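For reference, the structure discussed in these notes is given below.
Note that this complex is displayed minus one protein chain, with the remaining chains in position.
So, subunit A:
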Amino acid sequence: MGRENTVEEALNLLRSRLCNPSFVFKPLSDSPDSNYSKLKFIISSSVTEACNNSILLLGPRGSGKIAVLELVLKDLLLEFPDLISVIKLSGLLHSDDNCAFKEISRQLCAEHQLLFSKMASFDDNSQFMIAMLRECGLAHKTIIFVLDEFDLFAQGKQRVLYSLLDAMQSVTSQAVVIGVSCRLDADQLLEKRVRSRFSHRKLLFLPPSKEDLQRLLEHILSLPVDSTISHDYAVEFNAKLQNILADEKFKQIIITYMDSDATVNHLLRFLFRAVSYMDLGSGFLSLENFKTAFSNIQRQPKLECIKVLESLSLFVIQFLLTLGHLSGLDCSILELHILVCMKRLEVKEQNSYNFNSVMKEYKSIRASFQMSEYYAWNICLRAFEHLLQRELICFTDNRGQNQSVEFRPAKLLISSHELQQGLKSYRSCPAILLKLMDREV
């Protein structure tokens, strides 16, 4: 029982680490030329020198911009507890001007123990913000505005950005605006009057290098030897982990997985899955866990899986095949018939077709091959609707909403290659369909 508890505790620890970005990004921030150090330097200098500043943090989604920023802010709050107040906005929530000013006032009030009125108008709120900026400047207190999803603030009239940056032009104010965005051209979205008030400092967040990745994996997955978890278990666990990390197959999996998206968060999701597959009986991570996680996280709804597979090394493919994860298209035979008919119509370069033309094709195929089974018009229509629901096909335009389904022009949403692979991997696919697909007949 004691052993089981230990294992569970270890698993819990790993899972909470994976869900906690500030833990994950800690080791990447200690070198002097890391983004962490640069950002910390910029902010702390503007705090100590009492000046205004603005920065953009740019990088793909999941590259840890916010996490690094939080680390920096946490450290600075410890360092200068009375000199900083942080206001956080997100473009997803506050892209509306009214909403943004309201939220700024709300957070300012909460920060300075003032009474916040929900009824305050847009004008009141913006004046309050400017007054607060001035007051804080006089008290030598820096307000740090964090604007997540910065590009969304650049929609519309950009009034929030303008009034923020304009207020910062005066000598009395003391504020830092930090924009966080995954659009690399975020500063190009700004209006001229806003852009001219913005300092064009940018920090780019790049995916981790191979060495960093290795370090990161070790940092996340190894257990601490000096904690409540029993020492012997932790040592044994870490030894096994080292074996896995050194394994060539493991490296191969990580490299293929990171091919599609090299950001840290992408890695975290993979690790989370692998860790949750950990065998509670033995209590150690194994290579199998990572393999299973890899095969499960690769999606195959429209057979992207097959596309990915081409770039994979052979052993992974064999592994996937043995797992039976290449079930391919999840359609009934009749739906496959319809897909093939549509495919044939597309090959014939018929510029547009609808259900009626598909039925014509289906009937002609049936007649020429004397297929025994026959499905009535309305059954096929229903199968057609199933396909629509699965989004394997769709209508070509939104016009003609009041037209019946059978007359609206449709198109395939999967490529012929995908369809072919899907048919091949279909368990009991009629041979005739494959032939029809290849245009042999």
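Here, a residue touches a chain if its C-beta (ideal position, glycine included) is under 8 Å from a C-beta of that chain, and two chains touch if they have at least 3 such contacts; residues count from 1.
By our rule, contacts and distances are computed from a predicted model.
**Student:** Looking at what's absent rather than what's present, what does UniProt name the missing chain, "DNA polymerase delta subunit 3", "Centromere protein K", "Origin recognition complex subunit 5" or "LALA0S04e02410g1_1"?
**Tutor:** Matching the unshown chain against "DNA polymerase delta subunit 3", "Centromere protein K", "Origin recognition complex subunit 5" or "LALA0S04e02410g1_1" yields "Origin recognition complex subunit 5".
**Student:** Hey, which of A:2, A:32 or A:281 is the one touching the hidden chain?
**Tutor:** A:281
**Student:** Check the options A:33, A:185, A:248 or A:373 and report the residue that touches the missing chain.
**Tutor:** A:373
**Student:** Where the complex has a chain not shown, which of A:214, A:296 or A:416 is the residue touching it?
**Tutor:** Touches the omitted chain: A:296.
**Student:** What subunit A residues would touch the chain not displayed?
**Tutor:** 4, 8, 11-12, 15-16, 18-20, 61-62, 66, 90, 92-96, 99, 103, 182, 265, 268-269, 272-273, 276-277, 279-281, 296-297, 299-302, 304, 327, 330, 332-334, 352-354, 356-357, 360, 373, 375-379, 381-383, 385-386, 389-391, 402-407, 409
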